[in-house]
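Removed: one protein chain of the complex. Kept in place: all other protein chains.
Chain lettering (A, B and C) follows the sequence in which the chains are written, and residue indices restart at 1 in each chain.
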Amino acid sequence: MSLSYGRQYLAIPGPSVIPDSVLQAMHRASPNIYEGELHDLTASLIPDLKYVAMTDHNVAIYIGNGHAAWEAALANVVAPGDTVLVLATGRFGIGWGEMAAGVGAQVEIMDFGAQAAIDLARVEEVLAADTAGRIKAVMVVHVDTSTSIKNDIAGLRAVMDHAGHSALLMADFIASLGCDRFEMDAWGVDVMVSACQKGLMTPAGISFVFFNDKAEAAQSATVSRYWDWRPRIKPEVYYQYFAGTAPTHHLYGLRAALDLIKAEGREAVFARHAKIAQAVWAAIDVWGVDGPMALNVADPAQRSHAVTSVAMGSSAAKDLRRWTEEKCGLTLGIGLGRDPEEDYFRIGHMGHLSGHMIMGALGTIDAGLKALNIPHGRGALDAASEVIATA
Amino acid sequence: MSLSYGRQYLAIPGPSVIPDSVLQAMHRASPNIYEGELHDLTASLIPDLKYVAMTDHNVAIYIGNGHAAWEAALANVVAPGDTVLVLATGRFGIGWGEMAAGVGAQVEIMDFGAQAAIDLARVEEVLAADTAGRIKAVMVVHVDTSTSIKNDIAGLRAVMDHAGHSALLMADFIASLGCDRFEMDAWGVDVMVSACQKGLMTPAGISFVFFNDKAEAAQSATVSRYWDWRPRIKPEVYYQYFAGTAPTHHLYGLRAALDLIKAEGREAVFARHAKIAQAVWAAIDVWGVDGPMALNVADPAQRSHAVTSVAMGSSAAKDLRRWTEEKCGLTLGIGLGRDPEEDYFRIGHMGHLSGHMIMGALGTIDAGLKALNIPHGRGALDAASEVIATA
Amino acid sequence: MSLSYGRQYLAIPGPSVIPDSVLQAMHRASPNIYEGELHDLTASLIPDLKYVAMTDHNVAIYIGNGHAAWEAALANVVAPGDTVLVLATGRFGIGWGEMAAGVGAQVEIMDFGAQAAIDLARVEEVLAADTAGRIKAVMVVHVDTSTSIKNDIAGLRAVMDHAGHSALLMADFIASLGCDRFEMDAWGVDVMVSACQKGLMTPAGISFVFFNDKAEAAQSATVSRYWDWRPRIKPEVYYQYFAGTAPTHHLYGLRAALDLIKAEGREAVFARHAKIAQAVWAAIDVWGVDGPMALNVADPAQRSHAVTSVAMGSSAAKDLRRWTEEKCGLTLGIGLGRDPEEDYFRIGHMGHLSGHMIMGALGTIDAGLKALNIPHGRGALDAASEVIATA
Partner (left out) sequence: MSLSYGRQYLAIPGPSVIPDSVLQAMHRASPNIYEGELHDLTASLIPDLKYVAMTDHNVAIYIGNGHAAWEAALANVVAPGDTVLVLATGRFGIGWGEMAAGVGAQVEIMDFGAQAAIDLARVEEVLAADTAGRIKAVMVVHVDTSTSIKNDIAGLRAVMDHAGHSALLMADFIASLGCDRFEMDAWGVDVMVSACQKGLMTPAGISFVFFNDKAEAAQSATVSRYWDWRPRIKPEVYYQYFAGTAPTHHLYGLRAALDLIKAEGREAVFARHAKIAQAVWAAIDVWGVDGPMALNVADPAQRSHAVTSVAMGSSAAKDLRRWTEEKCGLTLGIGLGRDPEEDYFRIGHMGHLSGHMIMGALGTIDAGLKALNIPHGRGALDAASEVIATA
């Protein structure tokens, strides 16, 4: 018997649930790409993207996924032979570093493991030791979805400044933009990469590189035509703005998604994600009282508001994922990049996400624990609903 | 602060949640109504509607809502002056009786209140007393959504037979078709009315009159052209089949909905609704242990599997509905037809409904109870998830 | 070889081409039917429907097709035994008369054939002769799609007044509302029926009865609950407004369609249809110079701006329809109700219709004439484009 016949719920850490208004906006004929409304619509996206990222600087839109934005950012400021320092707290930090190596950089990695944020003191030591200014850029992932660790980016800027190091601060906000608070200018981020399919609630396919004047000035002469961000901040020369044909339907979709964010309000979006994350943590804490479940990240301040990694201590994590999907229509995220993967699962709670949706996800996990006879504390859902009740 | 920004969930007792495949099927150009694929598609619906209703007899499709089907059924077999016996267990039984009066019938009502099913023994007495065969039809609502009472239709047929009464058995399955078990032929129902927007998961706009040979033979000479069911069982004369232009897009939508039911299987659909209803009842029972909440219908055998009416004993029901909608994006049903309305609410759990959806609805109600300081037993969600776990 | 792979074009006289914005508006979850935005949206439709029909009186919305509106209008003002006078200029006039008989009326038919409008002088004679006021209503179809004849409704009112007859003037504007000019109040129409799937550009499924105070006062006591128009002019009592569940998705669709009409402007809509009709006639006139094609209606003043019936004098009409559909993706209308049907075809040119669409339809017919070696004058498309050029 299956109770999965109904609306499916994809609760993985991206792509997230696409709002109806976004899908409706994309269900349309192709517009003229040479003149007319598409040009105005494209121009309208830019201030709203900056509003979400809290920046007055630049944003370039790329047709591509998050990895494309990774490479685009690197291609603009890292030339073959340059050294970059990667601060890793999960699979995606490592991956971005590999991409840097792929464009010819010398990559130095500081790996802080999979359960806690980067140790800023250690980073400061390394930077202070680089008196020659060998390090061109410091690369960090704000929220690594593989571990759900959230790093302190403003704190990282502080230690860079304290060390007196002039490296660019390059940060990946793919999983957190539009979920967790982010203040690009106030936090002193020089280059920020993100993508549309998580907090921005648009089908995967476009991604973003935000950059400030310092980054712009540091542009490498080796950047290729397609990755070059210069034409991508001049929408008035439209055909070059996207280096060719615009991603027409995604632009309409993103417009609808940004309209949702603006209607709710940036601060309200952050507060909603925070509250929902707390409800998730509350449930897991109770489950863990009488069983193997545990939050991957101990310190709440180091936990993402967009995704939560859960350790099960056995392949029960995999069984649970299968049960929730086959029996109840809820798809949870795999333990991507963990060892062994089947001992972990992840709950995505980003973007278009309401109180009833998260209670449905948690309720289904609770049912799965019972169905599979996985030991767990009772009352987890009461604990979660108590958090939701404070909304 | 609101956690309502996300997918909205309409958990009223109809219209129900529309599956994506149904909406996709309706997002299309108008087809030719005079020849071609629309004719084949229409013909394909008929056996599948009969499959859902477990009948080998006839079904007529009307462009209209459930009330249209009510009047259509009456117009075909009740002439002005005929007497009908209405067995009421809620607002909709009364309403169908009013419609019978509107077509000129003499209407006799047996009102069994709002908390229990019809008393078959009392019905048998009345029928046995009608030795003159004055009563042309017995009208009953299987599941009255205003009370969530479910009546025993096979039992009603048995007492009609036992009383030796030849009246037509006319039953309203608007709220239960495709949710609760129904066997039209085995149960001896002569005329059955239903509609598309509940268990059949299609946007409101078409409804159905099923009828057997006895009902066909009893057709009234006074039936109007539009209500006449005769042309509506001959799709081969297509333009007359719908008395004019076909409801093109609804036919495509219904086709997609019936495909879902067939893919899941009739028995699996019934079992899913039963399990979900039990989860709802389990939660309410626990909430009621330490507070005012109570299931409207005491006997589980008399409870609908598609909707549950809940009494709160005060206008807290209205407050709760508002909280779940404004704070969590969950819309519950009003206490339609109850006195006072604001003391009741209803949970629709019909149609396109998965385990995670119902856990989300119950979890939200739980949060609302906590937020509004409405006394309630704790552990209600554990109780519900225990039921879901047995899926 | 086929050139039909591309956007299909349904150029039958209804249903017409559905605008993308209408389909998008209908691709959505069901709304709450008991409160909230649906109520406001419904109320917003009423003044806009009246704007299109140029009336300050009443409009009732029915879930149903045009035939439902026919019966609804009759049920409200014609009691069994009443006499009605039907003025027929095609199949639909006859059909409405049959429906009147179906509700018990005595039906008198004046049939003016299939090629010219009603003869007002003859009508005046009949009315003048009815000194007893036996005739309760005069029923007429403004544009009968089977013949594409357009009748002079203001002229009919004049002869009714001149004859001093108090019968209700009931008119069917199903095929012409939102295409041809119509001024309900100025023309003195008492009851007007229409539907959504032609000039109103919405998928078939809702229809309309407009009525003035005189018609309201004439309401029959025998009207049934479902057809009763009284609750249908009081949207503030919402659940009774549609006699049960609202046609939710159609209301959203109609809202989008009316927005299009208002944005273009009523007069501009009429002017566009007039211009396009003239282009169609111009082409047919040229084709007919050297072949069998002929406009069914000789007098331009008596021709619909929404549909054109074309006589081919042989079953070549049927061959041509098949060719345009199979080879070019253009579906033309059958010779509905004509004898023999295969000698006629019809071009629908109503609703969401641009200059390039009509040139595409005419160009395809021209290709079909050539492909099938049907004699025809050359230069027909030049003649049509000359008309379009004057836009």
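What to note about this one:
Everything that follows uses one rule, which is that contacts are C-beta pairs under 8 Å (C-beta built on N, C-alpha and C of every residue); 3 or more make two chains touch, one makes a residue touch a chain.
Predicted, not measured: the structure shown is a model, and the values here were computed from it.
Contact with the undisplayed chain is limited, among A:V59, A:A75, A:A163 or A:L200, to A:A75.
Among C:D213, C:E264 or C:D299, the one in contact with the hidden chain is C:E264.
From the set A:P31, A:G188, A:P292 or A:G377, the residue in touch with the chain omitted from the display is A:P31, counting the whole complex.
The residue from A:P47, A:G133 or A:G244 that touches the chain not shown here is A:G244. For chain B, the list of residues touching the undisplayed chain reads 20, 23-24, 27-29.
The chain not shown here touches chain C at positions 1-9, 17, 19-20, 27, 260, 264, 268-269, 271-272, 275-276, 324, 327-330, 352-364, 366-368, 370-371, 378-379, 381-382, 384-386, 388-391. Mapped onto chain A, the interface with the missing chain covers residues 8, 10, 12, 14-18, 23-24, 26-35, 63-68, 70-71, 75, 98-99, 102-104, 195, 197, 203-205, 222, 224-226, 228, 242-250, 331, 333-334, 336.
Just so we're on the same page, only the chains that are shown with their structure count from here on.
At the interface between chain B and chain C, over half of the residue numbers involved are used by both copies, so each side presents largely the same positions. The distance from the centre of chain A to the centre of chain C, with each centre set as the mean of the Cα atoms, comes to 55 Å. Chain B and chain C have centres, each the mean of its CA atoms, that are 35 Å apart. For chain B, residues that reach two or more other chains under the stated contact definition are 8, 17, 27.
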